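All remarks here apply to the structure that follows.
Every protein chain except one is present and positioned as in the full complex.
Naming follows writing order (A, B and C), and every chain is counted from residue 1.
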Amino acid sequence: MRVAIQAGPFDPGRESAVFASGRKDVGAIVTFTGVVRDTGDASLEAMEIEHYPGMTEAAVTAIAQEAQDRWSLADVLVIHRHGRLVTGDMIMMVATAARHRKDAFEAAEYLMDYLKSRAPFWKREVTAEGASWVDARDEDEDALSRW
Amino acid sequence: MRVAIQAGPFDPGRESAVFASGRKDVGAIVTFTGVVRDTGDASLEAMEIEHYPGMTEAAVTAIAQEAQDRWSLADVLVIHRHGRLVTGDMIMMVATAARHRKDAFEAAEYLMDYLKSRAPFWKREVTAEGASWVDARDEDEDALSRW
Amino acid sequence: MNVLYFAWVRERIGLPREEIDTSAATVADLVEELKGREERYAVAFSDLSALRVAIDQELSDFDAKLEGVREVAFFPPMTGG
Partner (left out) sequence: MNVLYFAWVRERIGLPREEIDTSAATVADLVEELKGREERYAVAFSDLSALRVAIDQELSDFDAKLEGVREVAFFPPMTGG
C-alpha cells in the first residue's frame, strides 16, 4: 500500500506501470485518474486545492486500509495533489490490484467515493469572473450509502 | 475510439498516458489491465489465447461502440492480445474517459463484462501436467444481466 | 459454405476450417448433417448447450437459417478479457 499527498505532479503512466509489477498473484489492475477539466460557463484559470496537513495523510491511509480489509487486494495506491493546478493537470489517482476484476473495480470505486467526501481536501475554482469554493454534491454524499 | 487486436505486447503505462491526453472535457479516466496470473495448483507455463480473426475486431468494436452509446464518454480504448503469453504478461486493457467518474467506471466494467463473454477469444492454460481450455464461468455470464 | 471451428471444437474435429457443400436449411440441420458424417463430428457436437455459433461473424443461434450465408463458425463459450 502506498499513499502520497503531494504538491508536485505525478506521472500516471509510470505510476501504473510500477504499481503491482512483478507480482504473480495479480490478475486485474484498475486505475482511476482525476483530471482538472473546464467546468463550462467561465473558463477555468486554476483549481486550488487546500488540505489539512497531518489529517489528510491519516484519513487517506485509513480509507485505503479499509479498502484492503473489505476486498481481496494485492495492492493499493493513492496519490492526491494539493496546491494550484490548471486545466488538464492530473489531480489524483488510485490503483487497485487483485486476483479478480470485481474486487479491483469495487475497491477503486470505494476509494473514489470516500476520497471525494471523507478526505480533508477543499477545491476552489478560479475563473476570470472570480474564485469560488466548489460545493459538495449531494450525489457524492449519497454514493457512500452503497458501501 | 481505438480498438487493437494484436499478438505483440503493449505498454499500459504509455497507453494510459497517451489516452485522452490534451482533452479539456475529461475529468475522469478509468483503466483496467488484465494480467496472466498463476492459477494455484499447477504452475502455469503459458496462457495461449486463440481468437477468430475478422470477427474479433468487429465484435470488440461493436462492444466499444455500445459503451459509447450508453454512457457519456469522451474516449474509449480496447487492446487485446492473442497468442502465447506467460505469467505476468499483460493480456489486455480497456480505458474510458468521461466528464464524471460514474460514467468512466460503469463503461469500463461494461466493456470488461462483454469482452469476457462476447468477444471471440478462448484461453488455454499450459502447465507441467498438460494443457486445458479455460471454462467459461457462470458468474461471467451472469454479470451481463446487470446491464 | 465456409465452416470454422475454434478451441476444443477445432481440436475434436481436427481441423480449423473446411468448405462444406450443404443444402441444410438451418444451423441445427447442418449440425445433424455433420454428426452423421463421422464420429469426430458426433463427439464435437454431442452437447449443443456447450457450443456457440456465429453466422457471417455475428453471434447467432442454432435455429438460424443458412440461406445466403457464407461463413458459419462453431466454438465453446468465449473466455476473453
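In the analysis below, a contact is a pair of C-beta atoms (placed from the backbone, for glycine too) under 8 Å apart; a residue touches a chain by one contact, two chains touch by 3 or more.
From a predicted model like this one, the values you see are computed outputs, not experimental measurements.
**Student:** Which of the visible chains would the unseen chain be in contact with across the whole complex?
**Tutor:** Visible chains that the missing one touches: A.
**Student:** Which one touches the absent chain: A:Phe19, A:Trp71, A:Phe105 or A:Phe121?
**Tutor:** If we include the chain that is not displayed, A:Phe121 is the one touching it.
**Student:** Against the chain that's been left off, what residues of subunit A make contact? List them.
**Tutor:** Residues touching the hidden chain, for subunit A, are 34, 50, 52, 54-55, 58-59, 80, 91-92, 112, 115-124, 133-136, 141.
One rule holds for everything that comes next: only the chains that are shown with their structure count from here on.
**Student:** Using Cα averages as centroids, what's the distance between subunit A and subunit C in whole Å?
**Tutor:** 48
**Student:** Centre to centre, by mean C-alpha position, how many angstrom separate subunit B and subunit C?
**Tutor:** 26
**Student:** Give me the residues of subunit B that touch two or more other chains.
**Tutor:** Expected reply: 34, 112.
**Student:** Please list all residues of subunit C that touch 2 or more other chains.
**Tutor:** Residues 81 of subunit C touch two or more partner chains.
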